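Of the protein chains in this complex, all but one are displayed in their positions.
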Amino acid sequence: MSLTTPLRGVVPPVCTPLDSRGEVDTASLARLVEHLLDGGVHGVFALGSTGEVAYLTDEQRATTLRTVVEAVAGRVPVLAGVIDTTTPRVIDHAGTAAGLGADALVATAPFYTRTHPEEIAGHFRRLRAAVDLPLFAYDIPVAVHSKLPVALIRELAEDGTLAGLKDSSGDEGALRRLLVELGGRDGREKGPAPRFSVLTGSELTVDTALLAGADGVVPGIGNVDPAGYVRLYDAARAGNWALAAKEQERLVELFAMVDAGPEAEMGRSSSALGSFKAALRLLGVIECADTAFPQIPLNAESVALVARRLRGAGLTPVR
Amino acid sequence: MSLTTPLRGVVPPVCTPLDSRGEVDTASLARLVEHLLDGGVHGVFALGSTGEVAYLTDEQRATTLRTVVEAVAGRVPVLAGVIDTTTPRVIDHAGTAAGLGADALVATAPFYTRTHPEEIAGHFRRLRAAVDLPLFAYDIPVAVHSKLPVALIRELAEDGTLAGLKDSSGDEGALRRLLVELGGRDGREKGPAPRFSVLTGSELTVDTALLAGADGVVPGIGNVDPAGYVRLYDAARAGNWALAAKEQERLVELFAMVDAGPEAEMGRSSSALGSFKAALRLLGVIECADTAFPQIPLNAESVALVARRLRGAGLTPVR
Amino acid sequence: MSLTTPLRGVVPPVCTPLDSRGEVDTASLARLVEHLLDGGVHGVFALGSTGEVAYLTDEQRATTLRTVVEAVAGRVPVLAGVIDTTTPRVIDHAGTAAGLGADALVATAPFYTRTHPEEIAGHFRRLRAAVDLPLFAYDIPVAVHSKLPVALIRELAEDGTLAGLKDSSGDEGALRRLLVELGGRDGREKGPAPRFSVLTGSELTVDTALLAGADGVVPGIGNVDPAGYVRLYDAARAGNWALAAKEQERLVELFAMVDAGPEAEMGRSSSALGSFKAALRLLGVIECADTAFPQIPLNAESVALVARRLRGAGLTPVR
Partner (left out) sequence: MSLTTPLRGVVPPVCTPLDSRGEVDTASLARLVEHLLDGGVHGVFALGSTGEVAYLTDEQRATTLRTVVEAVAGRVPVLAGVIDTTTPRVIDHAGTAAGLGADALVATAPFYTRTHPEEIAGHFRRLRAAVDLPLFAYDIPVAVHSKLPVALIRELAEDGTLAGLKDSSGDEGALRRLLVELGGRDGREKGPAPRFSVLTGSELTVDTALLAGADGVVPGIGNVDPAGYVRLYDAARAGNWALAAKEQERLVELFAMVDAGPEAEMGRSSSALGSFKAALRLLGVIECADTAFPQIPLNAESVALVARRLRGAGLTPVR
């Protein structure tokens, strides 16, 4: 579905199910897409951090995106992550994504190298010029190790380089400044960047981001409970903030699964992504809960914790 | 006013007006306290980071706290910052603060040294045992360079060591996890820590923190516009989230004064604290806008920016 | 030249000359290789950070490595950087590098993602198993944002996973601990890891790293003055530490060219890599001094500073 209007709503970053050999399990991935659409999501984001994009070879990335585009079949827009170190490499991914039918691109600032805001601006501008798809900036300092400045995002929103922002910075103060500068929650339509979508990637603060004027959310744990985030979003849009907050609190408790893997034994990606996949397997959505190498698998005790979190949030494991 | 119930509401961290020799201007400080109480605040926090506590000698700290306590005259609780590197030094400040009539203490984790969560727990426990006043933990990683873990705060809330938290971490996701663990926005009264106050120090996200279940706010820029924060708080308490958000947006624009001083020429403390004091001087509340040495003063152009921010937010400079 | 003995000596990370369209200038690259071999270097490292590997597409990486291997023609070993976010992607690059005739591989820990030491160990072990070439760990926290722990390097040295380390951490204390644990400067041959090469990537502390027992150096500015680093290395090997230090001091002054580009206007990669390329162009080695997009080019004033640094170090610009 082409992205002609600002993107709003719940747009989960789709997990990439793998089989036990580490290859993309396209059948499970198609089922996962269906699970998300059944939940009422307004778009999907393939090849994001939650999709283990940093662990997938170019071939696996292509398989993943092709599978998602086919499974979605135009029902909602498909955003595609084009994650790599610098502009020339990102443009290569962007060309591939366009060819595979992505409706929009999501790119970070350059990483690995030490970059200046002017260089980041050049990066997004050249990328936008090179591949004719709406472009979202992905602000994720925990991965990229720099924060996109508010002034820079605003500049690239106003000149039409960016169609939107996925803000996974966790810096809600900066997000609020941006939203106010873009016209505030009431004035977004009349503001200087009327078609600019602000999506939060912080799944614990969605009700409050929506109150602040954000357009939507890209929640990793939305893979597990897409319907919950859609309920949260609908309550917020209806101005029922108490209900939105109540739903958010349930999701905060569900989200605690990300700590299922012991910190002394594995990285936080292994624990968080492993818990999402374990949950999806327990719910019968995907076949195998393996994360990509060299991430460390959750042990049985951790999976039991995940199951407990599911039940605590009212979801029912089927295995 | 002794602190017998959980602290809720707007509790500004009081600026410390200085004269041109760098000494505490007690007359201006008393006027500032009156300005805050006129605005309807529910408490005041003397000797916080905004109060330039790190720049005041022990003698100046005592003068400041004595002046605030006298000016407040029991109308609202007075919290006192006891900011120093480690437990023995903090206990010395705490004894002084108790003697001067503070109603509660606010302490950070140890800094300068590299500290473990167990050591931080010991720090707060010994401090609580040493001086019999309600104790607030002050989570301010930008100054202390460590973040108080959610689990630690919860433990110290449940065992009664802490009466509350002032969260200036900017980590709204962690704050939400804490609030949910403490019982959620509806269940705070019935939860495991019924008398634990959670106050945000992030002045840009107050409406959303209140929606998430926070009890109040400690806004630096509340020195300039206390009535605005009280209106925001009242709207939130009444469940009028749209009105709260509108007030918050006005305050976000006012807050932009903190960048009045050019980043290439001065530190961010100089710019932010200098802008608050310039605003207070423009409003006729304090006599002299100097910040403590070695902070760099704002130039005339920066002060003009501050004046513009005041007018933009509907406040009227009198000089 | 296959790498049958521990690598020792000066192994510059080869710059990748580009033409004005941003494509690899193979003629200039071949001349640069000759310039390095004329200077007496003991190996070359293609596709390192100095080689702008993070900015080169896969096709450009292949062109670069092919050109270097052909130009070197077996006279010294060619190390190839296989820089990407995680194991599966790095293995793809490693297969390509092996096919193009690299004599050894250089890989960082995973980046973009948050990784645990156990995961890093798995990463290097699987990479070593997947492609049968000697493997060097590249410790570069400024790019990767984690530091390889001394204990981990030692473990991977002792079990034969790693043939060596390129240490660009700047943490000389940790480097010394590693060298002592590996047997100390006298005992390296008899120690537990007799064939493990420790190469410093810190071009300002080469004399001292050699005194501490390092085997060699991978100096970015060795592109500009390879003969200087070879003299430094020879003096150190001969035990003439005063002479080594004197040569090092000359190279420290030369190295100051990395600050030629103003910090307010460009990233530090743009400035440093731009200065190396400007120097190589001034010396007549390469045709065009452009760095890869989105790096910002040095202006004429900055290039004049580079020329002054060259002359100050006794090198003669030819244009």
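Lettered A, B and C in written order, each chain numbered from 1.
We take it that a contact is a pair of C-beta atoms (placed from the backbone, for glycine too) under 8 Å apart; a residue touches a chain by one contact, two chains touch by 3 or more.
Keep in mind it's a predicted model, so treat the numbers as computed, not measured.
Peer 1: Touch partners of the unshown chain, restricted to the chains that are shown, please.
Peer 2: Missing chain, whole complex, touching shown chains: B, C.
Peer 1: Determine which one of B:22, B:40, B:187 or B:317 touches the chain that has been left out.
Peer 2: B:22
Peer 1: Pick out which of B:89, B:237 or B:311 touches the chain that's been left out of the picture.
Peer 2: Only one listed residue reaches the unshown chain, and that is B:89.
Peer 1: For review purposes, identify every residue of chain B that touches the missing chain, sorted by number.
Peer 2: 22, 49, 54-58, 60, 83, 85-89, 92, 110-116, 118-120, 122-123, 126, 142-145, 265-270, 292-296
Peer 1: In the full complex, which bits of chain C touch the chain not displayed? Write them out.
Peer 2: Within chain C, the residues touching the omitted chain are 170-173, 176-177, 180, 184-186, 202, 204-205, 207-209, 211-213, 239, 241-242, 245-246, 248-249, 252-253, 256.
The criterion applied here is as follows: only the chains that are shown with their structure count from here on.
Peer 1: Name, by label, each chain that touches both members of the pair chain A and chain C.
Peer 2: none
Peer 1: Two or more other chains in contact with one residue: find those residues in chain A.
Peer 2: none
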